[in-house]
Structures are given as C-alpha cells and as structure tokens.
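Note that this complex is displayed minus one protein chain, with the remaining chains in position.
The first chain written gets the first letter, and so on, giving A, B and C; residue counts start at 1 in each chain.
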Amino acid sequence: MKIAFDQSTIDLTPNGRNYKAVSDGKTVDVEVIRAENGKLDLLIDGKHITAYISSDGAKRWVTVNGQTFVLTKSSGTKRSGAGHDYASELAAPMPGQIRSVNVSEGEAVSKGQTLLVLEAMKMEIRIQAPRDGNVKELMVKVGQTVEREQILVKMEEQ
Amino acid sequence: MKIAFDQSTIDLTPNGRNYKAVSDGKTVDVEVIRAENGKLDLLIDGKHITAYISSDGAKRWVTVNGQTFVLTKSSGTKRSGAGHDYASELAAPMPGQIRSVNVSEGEAVSKGQTLLVLEAMKMEIRIQAPRDGNVKELMVKVGQTVEREQILVKMEEQ
Amino acid sequence: MFSKILIANRGEIAIRIMRACKEMGIQTVAVYSEADKNSLHVQFADEAILLGASEPKESYLSIDKIIHAAKQTNADAIHPGYGFLSENASFAAAVASAKLTFIGPSADSIRAMGDKAESKISMKKAGVPTVPGFEGLESATDFKKAAKEIGYPVLVKAAAGGGGKGMRVVEKESELGEAIESARREALNAFGDDRLLIEKYLPNAHHIEFQVLGDQHGNLVHLFERECSVQRRHQKIIEETPSPLLAPKLRKQMGEAAVASAKAVGYFNAGTVEFIVDPDTLKYYFLEMNTRLQVEHPITELVVGSDLVQWQIRIAAGEKFPFAQKDFSQRGHAIECRIYAEDPANGFLPSTGKLLQYIEPRGPNIRVDSGFTAGSEVTHFYDPLLAKLIVYGESREVTVQRMQAALSEFVVHGVTTNIDFLQAVLRHEDFKRGDVSTRWVETKFNWKPGGPSFQILIAAAMADMATPRAPTRLNANEADPYSPWKTLSGFRN
Partner (left out) sequence: MFSKILIANRGEIAIRIMRACKEMGIQTVAVYSEADKNSLHVQFADEAILLGASEPKESYLSIDKIIHAAKQTNADAIHPGYGFLSENASFAAAVASAKLTFIGPSADSIRAMGDKAESKISMKKAGVPTVPGFEGLESATDFKKAAKEIGYPVLVKAAAGGGGKGMRVVEKESELGEAIESARREALNAFGDDRLLIEKYLPNAHHIEFQVLGDQHGNLVHLFERECSVQRRHQKIIEETPSPLLAPKLRKQMGEAAVASAKAVGYFNAGTVEFIVDPDTLKYYFLEMNTRLQVEHPITELVVGSDLVQWQIRIAAGEKFPFAQKDFSQRGHAIECRIYAEDPANGFLPSTGKLLQYIEPRGPNIRVDSGFTAGSEVTHFYDPLLAKLIVYGESREVTVQRMQAALSEFVVHGVTTNIDFLQAVLRHEDFKRGDVSTRWVETKFNWKPGGPSFQILIAAAMADMATPRAPTRLNANEADPYSPWKTLSGFRN
C-alpha cells in the first residue's frame, strides 16, 4: 500500500506481524510493540522509537525524538497548497485586521517589499512580496477583518 | 430519584438546568458547570467544587478537596459485604500464601488473637480474631495460595 | 494577610499566582473572557467571573469590570500578573481608590518607570548609566537629526512601551520614516500613547536584567541577574542565570545599580531593572525597569531559592523582610525556554488552533509553568505563550543537557511551536559558549527546519495503516468511539 505525504511516498506491506516499509529506495522492517491513543511504540529494524501522532483531516502531526512534523496526506490527486514561496496568491497567515495597504493594483513590486500590513495578536505582520512581480489584484482593504488563509493579494510575473 | 450508597441515601431531582439534592434532611441546589471524563465541576449552593469520579461496577471512587472515598451503590436490595468487624467469615485482604495456621477448629479464641498468618508482598499479615469466639471452620492450610477475598476462617459466637 | 485575591490575568501566570495563594490559605478569584471560559485558570480558581468579550479591551484590560468583579466577590486584593494592566498606573490608583490592595508597587513608582523617556532622565540623575540617545522628540526632522548625531544603527522605541511592541531597529536613514510611523502606530494601539524615544542601538549587546525585591519599610535587595539575550522580534525566548558574561565584580556593581534605580522611585514589590551590556567593553546601561513580576522570574526562584510570588503577596500585606542582601546567593544554574505557538520557519508568526496532543516533560529539576492542556484552544486574541519550561542544574553544562532532554519530551500537536527551534539554539556552539547577543537569532543563527526523516514517515504511515478512515480529530484525552487503535489490539502485549 502506497501512502503519499507532501513530497514523499512510503510503501507499507504487511509481513506477518510486522510491516515492510520502503521509501526512497530504502527498506526497513517495522514492528508495532505498543499502540495507545495517539502514541505508537515501534521497532524499526530492531531500534525502538516512540512516535506521537495526531490526525486532523488530511494532516498528520508526528513527533519522534522531540522533532515534530506536520505532514499532509495526499489522497490520490495533488491539491496545490497555500505554499509560501511559489504561490501567486498571498494568504493571511492568521486571523486579523488589515492595517495598511501599501501598493496599488498593477504596481510593479520587488522581492521583500511590504505589500500590506496585517495586525494580529497586537503585532504588525508585514505581508511582503515573495519575489519581483506585479500586483494583479488586491482582495482586501484597510480596516477589513480577514480569516486565516484568506487570500489578500494576487500577484503575477512581470 | 433516590440513590443509596453504603449507609447514606441521597435524593436528586432535576430542577431546570440544575438539580435539587436532599440527604439527611439537608437540601442544596446543584449546578453542573463542567463535565469531562472522570471530572465534574459543580456549584453546590453557589460554591464551586471539583469532583473526580471513577466507576468500577457498583463502586464509585470520588475525590473532592483532596479527600477520596469509595462508595458502593446499592441497587435496591442490600447485599452483605465482606465487612471487617461484623463478619463471621474472615477473608484474605489480598492474594498471598498461608504461612502458618495458629488455631484448630473448635478452639476458643479471644479478640486480637492471631488465627493465621498470610504472606503477601514479602510481608507477614496476621489474620486476627475480630472478637472473642470459637473457630468454626478452617478453610485453608499452610502453604496454600489464596486469592483476594477468599474465605480463610469461619467463626461463631461462644 | 489577605483572605481572598482576584487575579487579573490569564494563562500560566494566573495559575502560578493562584498556586501561591492556595499554599498560603488565600481564596482565589479568576476573571476571564469569552474565549477563556474553558481555560485552566478558570477551573483552578475558587470562583470565576466572566468579564466580557474576547478582545482584551472588553475583558482583561477593562479596569472597571475587574474592580467590579473584585467587589462582587469580596476580594481584598488584586494581583495583576504581567502584561495587561500590570504596569498601568491608573489601574493601581483605581484599585486603591476602591479600597482594595494592589499587589504591586505604588502608582507613582509605576508612572515614574512606565515612561521610558522620563525614567531615563531620572536614572541619569541617580547616577545610573543609560544608553546615549534623546527623549521628547516630535518631528521627523528632529528624529533624523538625532539619529545622525547618535550614529546608525539606532533604536526607536515607544516611551510607554514594553514587550518589544512599538520598537524598531533602524539601519539607515532611508528606513527611519517608515520605522517611526509604524512604531507610533503599534505604540498607540498597544499602549494608547505614541511618544517615541531614540537611542544608540548596540548590535552585539547582551540583555542582562536584575531582579529586585523591596518591602514597604524601605528594605530593598537584589536577587542577582538574568541573561536574556536570546531574542526574536525583540522578545526573549531563552533566559538563564547566572549570566555567562558577568564576573563577580561586575555582577556586584550592576546589582548595586539596580537597587539604586529602584530606590530612586521609592520602589516596593518585585521588580526588574533591565540593562544592556556591551560584551567587548563590559560597559552596562540602564534600559528600563519593569514594575511587576517578570515572565522569567522562575529561573531566579530556582537559583536563589525564594518564592517571588509569595513575597509579592507578603510585601503587599505589609510584611517586613526577615532577610538582608547578604542572605542571598546564587546556587547552580537555571534556564527557561518559552514555548510559543508560533512558526520560526515563517517569521515567528503566531499559530492558532486546538491542542490535539499536549504532553509536558516531567522529572527532577524540571518545572513547567503552563496554562494549557490537551483540548485547549490557542486563539489569536492573546500572546501565543503556551508554557515556560524551566530547568535547574548544578552547572551550566548539566542544565543545558537537562533542557535538551526536557525539550525532546515536549509534545504539542495542533499548533506549530518553536520547540524544534529552541533545540537547535541549545545545540549551537555560540549558545554553548554563552556568546549570544540580542540580535544573534536574526543575524547569525540561520535556522531552517529539516525535512521529515524515514522514521517520521513510517510513523505517519503506520497511523494510517491502523485506521481505516481519516478521523477528523485524534486526541489522546478525548474519548473516541471509533478509536483507530482498537484495530491494533492484537499487537498489544
């Protein structure tokens, strides 16, 4: 059974009481030695690891050895996420209120330039251009309250 | 609705969002302000208490203000328990092995006299006569392994 | 002694204060906003009063509502915690007018120190060294002239400020205009006061502060320093004591300067005198005084062995110190890491959501001050501080190791945290050498999160092998009728 997370894919095959896991050309043997709600004790090639896992929709929160990752499970088709570097749409990173809009539609902007300022948790968060380009569309105005992930600005290449 | 625990009875009547509780001639108003698994926040006549509760069969473990009680809920008829002071049968307080039997059947014994010795958790536990009387029946012998609550000795009045 | 105290705060500090009250046999009253109705500080108190809507203005910043709640519950004192109204002189005065005791300094002391401009002037008078700079400027031209005289980089900061808000480092003249404008706006919004001051920015400076403690009978002691140079966005994230930078002689000098600063404003209560120290010249400059309990007070408690919150309460009740400066000494080492719901890979943006899992480290010499538990909501209304992880050890080396072990046991799912980031800081050679300035995170520490390991992928995939459906919520502390783990029961041993 193939399972895809973000950029990675892992193939898991039951093998008696254990599993065979293959990813990126590497193969290991996995044994579940203990399973509780949200916690797995595994032997991976005989080495004991404890993993904490939570699911929230397609998101998987996983902690192993104090390192936490959030993986998004792909269900067949790939949906383009609200990525930070490559999106042509800039979304609100958190709920808040638009404090200022510093550019106008059609304006050419350079990488790092502040496009607008969002106020959230009493802080000013500058929404900056991820790269050189043009402001295609401004989706919000000053004073407007925005939700998390709400699109603020659309950009296009120069 | 009347609910009986051990020696006490409490009468609980729904009253809007709250309850009216009556016990031993006293009446109070009870409001549930928060209920989680195993934990209740109540306002009793307006006073906030937090109660931790666990159920195990008819047993209710209840902790309020750091005081813990185990109550047994009676379901209509009263079952005589393995009481410590009034029983004519003496039961093993925990699993273990009989180390010695110090009396014989028919023997007259006095209150506090050691009837037999049980070994459990590497300790010697002396099973003593709860009051003056006669040994009616010895149910175990030296070396025997016994379960918790298993009857060890039956006594009768002199 | 008081019989009932209202705690005008939320989160970990409200619980910290309530614990002290409980130990002293004092009843507690919590206040809360709509967003906090299920939060731990409400559950922990003997009584709880709803103040109003989730916006701080409608709840934790409402002087009238808080005093009303205290009157309504017959509290005889109010503890403000930190943040919110803790350094608001009008609040202290209003509490006194209502015939309640404010657990803090006098309104006059707060006023004298609350204004960064005024306080700088009075410190100069008291002979305490201050950072070169100007107060009371108005026009953009004046600021420009002042900045030129001081020499770039300069720091623009709110006269009424604190907590890094309304503060901007300006590297060159072309940035000054926008910086002043935005700092003014932030200051006005956060403090209702847009006055700014400007001073020399020392890019390699260490932030070192001294804890002071004064009673109402004129006794003032200091409880040594805290090194708070690991900062992001001008906010502390790791604090430790003793400071790796201070030798005994400098420590003594700065301690005496801290006491002099507090004495100059007739201070009583716990307070913190902040200095910046140039690591090259070992010169120190008064920065500001915080006239309240400090977030990072626990590291002082561990190294000095005192309970600062209990002493705040005793001081407010009029108790006289049974000790003097010579009775205090530093023993061992302590470090605090602030666990924030924020994304260090993305400009430290706050992260909000419901905590799906929340497991704190435990063990000897580990202290966690927190106000959250699994199932708690982290909202955008308040500071994203989840918990303070504080450890003690015999030496700095042992303490750093213990902190690393403790961080690796901290599990938070549902919001992004800075735990991985903190681990990386502790592993860094600069930190190990104690060679970190306040700009180190921004200028030298080039952290990027790694990708998921094979182990992580396996664990994520195993969760899915064991669950035929994608549960909408998988929570260790929530009863789940269709727990995916049940299908794994054959493996339990």
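Criterion: a contact is a pair of C-beta atoms (placed from the backbone, for glycine too) under 8 Å apart; a residue touches a chain by one contact, two chains touch by 3 or more.
These numbers come from a predicted model, not from an experiment.
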{"item": "Touching residue (missing chain; options A:R34, A:K59 or A:K154)", "value": "A:R34"}
{"item": "Absent chain, residues of chain C that touch it", "value": "16, 19, 22-25, 37-38, 298, 301, 305-307, 310, 331-332, 362-365, 367-369, 392-394, 398, 401-402, 405, 476-477, 479-483, 485-486, 492-493"}
{"item": "Residues from chain A at the interface with the omitted partner, ascending", "value": "34, 37, 41, 48, 50"}
{"item": "For chain B, the residues touching the chain missing from this view", "value": "1, 3, 5-8, 10, 12, 17, 19, 21, 23-24, 26, 28, 30, 32-40, 42, 44, 49, 51-58, 60-71, 73, 84, 93-96, 99, 117, 119-125, 148"}
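Note that only the chains that are shown with their structure count from here on.
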{"item": "Category of the chain touch graph - line, ring, star, complete, other", "value": "line"}
{"item": "Which two chains share the largest set of C-beta contact pairs", "value": "A-C"}
{"item": "Farthest chain relative to chain C (centres taken as mean CA coordinates)", "value": "B"}
{"item": "Gap in Å, rounded to a whole number, between the CA centres of chain B and chain A", "value": "55"}
{"item": "Inter-chain centre distance, chain A versus chain C - centres from mean C-alpha coordinates, in Å", "value": "29"}
{"item": "Sequence positions of chain B contacting 2 or more other chains", "value": "none"}
{"item": "Touching two or more other chains - residue numbers and ranges from chain C", "value": "none"}
